[in-house]
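Missing here is one protein chain; the remaining ones are kept as they sit in the complex.
Let's look at subunit A:
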């Protein structure tokens, strides 16, 4: 089975993240850029399927030069090769344009199965699997907590608010996974060394037959007008009560300190 895993490089969600003041895009220059955490679960799932059923696992990333670091990191987990869609004109692309580019690349790669994380930790938009599936005319099985492959039949268990549902489709298809699906492996030393030699193909917009005017700021279907850092919570951090004070809760004077704040929040 020819499996392609979508990997996005994002600013580390454990640190302070910002939008750029000049063009309102994600500030990647000052950030610690890492693989989108959820994508590691997608890579793991792809590797498990390859180990059980054979085939090949390809990483597909759209992103600037420095995304190469994340591609090598992804490859160190075990995938066979990678494709990096790299073009200066892509800067500022919206989700709709991004899906056009990724769908064009997937079309060239002829994937049987596309696996991606359920969301990225930067945008958290969750639209990419369905946008790509819509463009490719294939099924999208999203939010999988369990994936079973039986020949060309895929069966996914997905969490819903009322319980869970079981959904099936035939390949080719796009599957997105949550972090409940598996436990991603750590790259071994051997894996890290091997990743340095694995092929990484670079594709430009011209290679994909997408015009520069269809992407970036020119082709954006939505625009950020402005952004502001949210002010600290209006109550400002108060010194917390010590436990001994808590014993007074059982007396008739409950603490009165809190509830006035918060009205200024969005």
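In this section, a contact is a pair of C-beta atoms (placed from the backbone, for glycine too) under 8 Å apart; a residue touches a chain by one contact, two chains touch by 3 or more; residues count from 1.
The rule we apply is simple: contacts and distances are computed from a predicted model.
**Student:** As a check of understanding, state which of "histidine kinase", "Autoinducer 2 import system permease protein LsrD", "Electron transfer flavoprotein subunit alpha/FixB family protein" or "Penicillin-binding protein" is the UniProt name of the chain not shown.
**Tutor:** "Electron transfer flavoprotein subunit alpha/FixB family protein"
**Student:** Using the document's definition of touch, tell me which of A:48, A:135 or A:185 contacts the absent chain.
**Tutor:** A:135
**Student:** Name every residue on subunit A in touch with the hidden partner chain.
**Tutor:** 13-19, 24, 37-38, 94-96, 99, 119, 121-131, 133-135, 137-143, 145, 155, 159-170, 173, 178-180, 220-230, 233, 235, 237-238, 240-243, 245-247, 249-250, 254-255, 257-259, 261-263, 265-266
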